[in-house]
Structures are given as structure tokens and as C-alpha cells.
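The complex appears here minus one protein chain, its other protein chains still in place.
Going in written order, the chains are labelled A, B, C, D and E, and every chain counts its residues from 1.
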């Protein structure tokens, strides 16, 4: 038993819940190949639009995904959500399906989606959102394509 | 005297204030021990809930605290608030009381509070807010428990 | 031609646009000298106000500028805006004019502006905003003076 | 089968081994409580020596461990050692025994060792070294106590 | 003309050269696709050896390359070598040929080389070394495949 409790008077111990809406964020990462390519357009169009990013031999990134939830911490646990559980959800919904994969060809939830960072955050949100249960709600999905480029999505109600 | 002023014509020098609401942020850090533990519950409950995080022999973190203020910069100084003064306030209210301390046992403003990151940002806000004077207002308290896990609080009016 | 397209059935390929408002961010950097100095005030006033930051022999920083745009990605390209084009705009409007320059003396768009981080984000917004075309809109200009100090501006309508 | 091989002439494919001694490094992390305390000395001595770092209520850190191996890459695999296997070894020898633990009280291989960063890198080397097999040899163990403080050890033969 | 020289006495200005062997480092980056694959071996062998890293649909990384030169700074310039010139050399020899490319299929100097990080640092050294002129000598090529994995090569004479 921890030291602190030995020092306490005989009165029952108590916890002081902290009330308020907080945001918690967990970061995960995955390494993938991709290319920017619209198959309904000509190669020339794709090259004019995307330059080297449409290279048919692919390129790739160390993606960093940061997912934020919002809500009130539980007064008994102090947690909005166990971040270990959030990590598991992010691995099941995004990381395990994208890591060491080709985002254009191998990821079911990205089929037919041009894998720009903009599109990836929306598509990832749609995978993650159904797994988040109240009182936590999904607040933001942020994806770094490189340390200098990133996109964020705050859900269909954002403006 | 700086070079620029030597080149100016005889007319009185002038400053062009920049109007608008800005947010400024200062980062500080502290290293603490803690455990997640609800003393009103059994050891078994705590272990089921928190796993290794409730280890009675403690663990610890290099916490990184980022505090943001919002308001209009003063037209005469260009400052919303001197960030050196903000740093002093953050040391007095949080860092000096938490650094190299046990967050469960030794920090007065955390007594009875389960030191989850969620609870720590709310409790820190409550220490910092009374020290921020208009026109600056406290906008956000963000706390990194690790580079991969963090929590934010935007105050009692946030939703 | 990419492998994926070879596997597709004869039916016309299609893209699934991702709908929603996203935020994209590009980071650039520049290294400048500056001092905090209000030329309408005495040296004594400046020293009392700014301390070492008003040193008439200057000091300097590795500034990091993060600029965020918001809007819906184009259904045909998956881009809100080509981040390479945003990088070019940021170089033309801010980096090329500030990098290896003295922010008090050499930058036309900063003439008469005390180069606090607060003022710099507002002044930078005013340079960048006219260059951003719908559907993208300028959402945030963030400037790190050091890794521990930064300011953000969300435009004249922010509160 | 990869595209490249389809384009090759009928001649047997070949690999060009790269010869030379390289160093490979894997980074892992763990979060622990500790205090600097020499139990053969008085509390007063410890306080004079270590200041806040000897706080009997503990403090803690997010430790970052970087372990480097040296040797020639295998001509058939291109690997000096599979870094996934190195990661497993580092978890078994150090991370799993130190993470969310008290370095003074709970880690068998640290019993009786004052957990200064200097001592921790030597003690970690002694755990890791027996697990590294030729042609790889253990070259360096680096441990960050904070992003601003770290220690390195190059083994008993270093001078 | 700079302020300092105006204050100096009539005596000729002088510079105090700093003598000694220093190391200078420049960091550059590129984003590429690759797979670990030995074409002289079966698919089964490759999968057993490399796991997901041999995925025939590729994966990719944000590579960070740090190249270090050693030698005495020139007494007249204070430079061992202009780091802008080193950056140009690194772009010509490595970055422009690898960025947004497939390291297995598209890079001439990597033809037939299994693109492990170990092999990539040796192959990059061989491209860079002929471009470095005395008194500077190439000292180290370090390549980060991810922020947690990297390899270094100190040349054919290292042991």
C-alpha cells in the first residue's frame, strides 16, 4: 500500500473529482507507400497536377497520426478514456491496416480514395469515430505526412 | 543607438500598432513521480483499472506544460504579456511545486486528486487562472505526459 | 502504369471524393535579427520594458512559421491546395523578405512595427491572406520565436 | 512479384553486397520513478549532494534509450541485425523491467546501484551485451534522462 | 558598414583564426518507397527474413540524412566548408536521385543493392566522398529511416 495512505487520519479517504471538458490526444505512427494519382485522368494530367508525387513507382512517408477526444473525465477514474485503449483502437482501425502497406492498392477503407493528406484524415476519422463511446467524442484527427506538412479534420460538423 | 533611427528623417518616429486577438504560448517542464490510484477503491480495482500505472512503488514522467493566453497586444509594447513574466507565474503556480515531487503525496493543490493528465490540466488551470490579468485571458493549458500523450483544457466555459 | 490499375475490372475507374472541411498546414523557417524597441520612448523605458530583448546590438532567432488553411478538398485532386504552392507563397510573402534580415530595419512590411511575436503573426497574416484563393481560406498563422515561445493569429474576425 | 524483376533480362538477378563496418541504432523508451540516494550516507549528506534529486518521495522521468551495434552487414540480407530483433532484446533486458517501475526498489539488475544516468548506462550495457551475437557487437548505450541531459557508455574497453 | 568597425582604432583590423580539427554536419531529407527484397531468394525466404518489410506493394519513409565532414577551418573564412555548398552536393548526389523515388527500382547508384539502412549509408558515402575536397574529408554518413532507427558509416577505414 502506498505511503500516503498510511499517513492519513482515520477518516475515509476521498477523491476530489475535477470537472470540465478536456481534450486528450494519443500519437501513433505508420510507414507507407503511396502516390497521388487520379485514375479517371490521363497520366499527363496527373503529372501536371502532382509532379513527382504521382511517380508510378511510388514514394512513401513516416506518417504520424494524432487523435484527440473531448469530454469530461470520469470522477472515479480521472480518465476521459484510457489512452492505452485508444492506442489499441487506433492500431485496429488505422495503423495495422496502413503500416508497411501501399495506401493506393492495399488498404480496404481507402479503395478509390486519392491518398492526399486531406483525404486521409477524413477517411481515418470515418474509421475511428464509430469506435469512440460516450462520454468521449472524437474531436480531431491530425496526420503529419512529414514534420513540415500536416492535415486535420474535426468531423462533418466542422466549418 | 540603433542604426535604423539614425537614418530616419527629422519627423517624429512612430510605431504602427498591430490590432487583433492573438494567442501566445509559453512552454515549461518538470519531472515528477506519480501513480494512478483511487484510495476509495480496492487495490484489485485499481489494478484492473490502471494496470502498471497504479504501481505502488510509483513511476514518473518528464512533463511538458504549454500555457496559452489570448487577447490584443498592447499598442505601446507589442506584447500581450511579457512571456518572461508568464514563465515566472508558471514556475510559482505549477513548476516549483511539482518539479522533483510526488504528485500524489507532496503537492498541496493536488491533494485528493487522481493525477491523470486530464485532472492535472484542470487543476493547473485553476492555479494559473487567478494570476492572469486583463487584457490577457487564460486560453489553454496543455500538458504532455509523454511526447505521445497529452491533455488540454480550455476552461470551465469550454464545451 | 501502376499495378493497381491493371487489376481493375473493365468498368471505368472511379474516385471516391472525401467531403468535409479540413485544415492543412505547411511549416517554413527563417533566421533573423531583431530587437524589441519602441522608438517613441526613451532608452530607459525600453530597457525597463524589454530588458535584454532591447539590446541595441541586436539578437536573433531561428523562426519557425506554420501557416494553416481551411476548406473542402477538391473532389478531383484531393487537395485543398497544393502544399508546394503554399510553400512558394510563404517564401514570397514572408521567408524571402525576412530570412537573414533585420526585422526592425530591413523588412518593408514590418516598417514601424515593434517585432514582438504577437505583432509578427498579425503582420504576416496581412501579407499572406491576399494570396490565398477560395475554396481555401487562411485559418491560422503560428510563429515560433523559440521552441518554447510562440504566437498564433486567426485573423481579424477571431475573438 | 515486384515490377523491377519483370523488366530484367533473362540473366540471373544479382545483389551487390555493400562491404564496410556500419553502426545501427534503435531507440526505445520507458517511464520510471527514481531518486538519487546513497543508503550508506546520512540524509543530510544526501541532501547536500543531490538536492531535490534525493527527494524521499521520488520523482521520475521519460527515459529514452538508444542502443548502437557495430559490424559488417550480412551480404545476403543487407542487415547487420534485424532492428526488430534488437527492439525485442532491449524490451526483455531493460524496458520491460524498468517501465512504470521504481529504479531504486524494483529492478533486480539495479539492486544496490545509485540510479544516476551514468550508472544506468553501465548497468544497462551489462544486461544487453550478452544478448548481442557476432558479427554484431555492442557499441554504445545512450540514455536520455531528459531531452537536455544524457549519458553514454562504450563498454569496458573505452577510455 | 558594420557598427563594430566604426568603433575600432585606426590600427588595421585583424582576425584571430581558430585552429583545430572540427566536424561540421548538414542535415537533408527525402521521401522514398522501398522494400527489403533479395531477388536471388524465394518469396518465402524473403518473407521469413523481412516480414512486412518485404511487402511487394512497397512501403516508404521520410529519410533524414546527416553528413559530417572533418578538418581545420580556413583561417580567412572561418569555414571548413560552406554548408550551403555541402547542401548542394548532397542534393546532387543523393536527395535529387532518391526523393519521391523507389529505392529498389529507380535509383541508378542503388541498382542491385538491397535498400537496408545499413546498405544505404555505405552506398551514399560512395556517392558523396568523391565530391568532398581537402582540407575537408568525409567523416560520417548517418541515415534515419525513422526517428527511432538509424545507421551510420565512417568509411572503408573504420573498424
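Just so we're on the same page, a residue touches a chain if its C-beta (ideal position, glycine included) is under 8 Å from a C-beta of that chain, and two chains touch if they have at least 3 such contacts.
Note that this is a predicted model, so its numbers are computed, not measured.
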### Query
Which visible chains touch the chain that is not shown?
C, D, E
### Message
Please identify which residue in C:13, C:60 or C:112 touches the non-displayed chain.
### Response
C:60
### Task
Would you write out the residues of chain D that touch the absent chain, in ascending order?
35-41, 43, 49-51, 56, 104-105, 111-119, 121-123, 125, 147-156, 158-159
#### Entry: Missing-partner contacts on chain E, residue numbers
1-5, 8, 12-16, 18-28, 73, 76-80, 83-84
### Task
Can you list, in ascending order, the chain C residues touching the missing chain?
29, 31-34, 52-53, 55, 57-62, 99-102, 105-106, 146-147
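In this text, only the chains that are shown with their structure count from here on.
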### Message
Moving step by step between touching chains, how few steps can get you from chain C to chain E?
### Response
2
## Note on the structure
Cα superposition of chain D onto its copy chain E, rotation angle rounded to the nearest 5 degrees, comes out at 120
### Query
When chain A meets its copy chain E, do both sides use mostly the same residue numbers (more than half shared) or mostly different ones?
same
### Query
Taking each chain's centre as the mean of its CA atoms, how far is chain A from chain E in angstrom?
32
### Message
Centroid of chain B to centroid of chain C, CA atoms only: how many Å?
### Response
24
### Query
Listing for chain E: what residues touch at least two other chains?
3, 57, 105, 147
### Query
Should the pattern of chain-chain touching be classed as line, ring, star, complete or other?
other
